[in-house]
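Only a single protein chain was left out; the remaining protein chains are all shown in position.
This part shows subunit A:
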Amino acid sequence: MSHRKHVTIDIGDGAAIPRKRDIGLFSAWWLAFIGAIAIIVYLCSVSPEPYLRILKFIPDGVLVTFEVTVLSILLSLVLGLITGLGRLSKNRAFNLIASTYVEVVRGIPLLVQLFYIYYALGRLEIFSNLPPLAAAVIAMGICYGAYMGEVFRAGIEAIDKGQTEAARSLGFDSRQTMFLVILPQAWRTILPPVGNEFIALLKDSSLVSILAVADLLRRGREFASESFYYFEAYTMVALVYLVITLVLSKAVSHMEARLHYYDRD
């Protein structure tokens, strides 16, 4: 990161444009992050009963939340890439399947999809042994795959047509053009919205607690339902979610900064 500080002005073909520095976002992030950590530390030290007890009760829930999120993201990226390519494909059948998938999945709330895949399909012999975690990952991966597909499509469409023409005239076939020329460039445009989807997915992973998956939210609810410390438990759960998403958003913006290093804004 240190090298970035020296580069304040990019000199290119056009006029010199001062590099944008996101001071506002930077300080808002630190304010939220340090604030959240400080409140957690303060609550735990001032009244360890119940706050510290809650904090000790939920770590395995945090792990499950991470597990669901990471696996769902991987699945949704694969589905998103396939769908994005399908939506741009000249192959009619492929295109139609991808478009229908997006339309159907976007029209059904995630919570309903979770119920459907776990409880409704669970009635069928082949799905009845599907563990809740797998059902959660499949439902969330399928749901976010549709949104990712649109992100990929938009990112690919944003690349100048000349790039395709140049690649094709250099003798690349259409697959090589897509994977070696277009996608590496499109990734820069795609990354910021994909980062947003990651964070949205992490937050939506709280919905999987409906499948009796012991995630962060369910751990908090179990604590609250037995101790009646509703206010305290949900305060702590909210703060822990906040810290996790803040760390994730920082990681995403870090990746963005690296990808845009050579860009002129």
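The rule is simple: contacts are C-beta pairs under 8 Å (C-beta built on N, C-alpha and C of every residue); 3 or more make two chains touch, one makes a residue touch a chain; residues count from 1.
Operating definition for what follows: contacts and distances are computed from a predicted model.
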Query raised in the report: Quick one: the chain not pictured, UniProt calls it what, "Molybdopterin oxidoreductase", "tRNA-splicing ligase RtcB", "Polar amino acid transport system substrate-binding protein" or "Peptidoglycan glycosyltransferase RodA"?
Result: "Polar amino acid transport system substrate-binding protein"
Query - Selected from A:42, A:179 or A:230 as touching the chain missing from the view - result: A:230
Report summary line: Out of A:35, A:59, A:131 or A:184, the sole contact with the unshown chain comes from A:131
Requested in this report: Specify the residue from the set A:74, A:96 or A:212 that touches the hidden chain.
Outcome: A:212
Query - Residues of subunit A (touch criterion as defined above) contacting the omitted chain - result: 119, 122-123, 128-129, 131-132, 210, 212, 214, 218, 221-222, 224-228, 230
